[in-house]
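First the structure, in the form of structure tokens, and then the observations on it.
A single protein chain has been omitted; all remaining protein chains appear in their positions.
Right, chain A next:
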Amino acid sequence: MEAVEQFNTLPGIGKKTALRLAVHMLGREKEEVEAFSRAFSKLKENVTFCKECGNISDREICDICSSSRRNRSVICVVEDLRDVLAIENTQQYDGLYHVLGGHISPMDGIGPGDLNIDNLLTRAQNGETEEIVLALSTTMEGDSTNFYLYKKLQPFSVNVSTIARGVAIGDELEYTDEVTLGRSIVNRMPYESSISRKE
């Protein structure tokens, strides 16, 4: 069945679940199924990627990039648009974003050329950018991508920073893994800056 194969192409959906979903769709009203498939077609037609930052958008430039209330001197670099949503939900950041579209991983065939990097280098030189915050996964691939970007950004007059790494809030020390705890000790911070945060 063609529909089963299509469902099967989705992430996290195996053969059995695909079959279950297809059978479920069979049992629904014709209009409902049409509305369903229309929604998907529209998704691809109407949603594009922001020319500036690479985030999803229904216009050429996304809401964040075109907003006058955002701080245009800081750009936060993330792997994908889910990270943008996650950081937006913290309500602690009012700068701009840059979505790379992944991280460097030669084993998966992803090199720097496959990521939205050239555009970031252009933005770094646009005169208004003062700081670039690297907010990538704390995996080896994320680290490698950080290092690559850092090297590429060095010639420009922007500060490059990275998000803090350490013990998660609400965690007990004895259950924290050694690497994280070790890093938290090495990169300790003045007590004042730990209490002057808005929650």
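In this text, a contact is a pair of C-beta atoms (placed from the backbone, for glycine too) under 8 Å apart; a residue touches a chain by one contact, two chains touch by 3 or more; residues count from 1.
Heads up, the rule we're going with is that contacts and distances are computed from a predicted model.
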Hidden chain of the complex, named as in its UniProt record, picked from "Heme ABC exporter ATP-binding protein CcmA", "DNA replication and repair protein RecF", "Transport permease protein" or "HTH luxR-type domain-containing protein": "DNA replication and repair protein RecF"
Residue in contact with the excluded chain [from A:T17, A:N116, A:S144 or A:T176]: A:S144
Which residue of A:C50, A:V84 or A:I104 touches the chain not shown here: A:I104
Contact footprint on chain A, counting only the chain that is left out: 104-107, 109, 111-112, 140-141, 143-145, 147-148, 151-152, 178-179
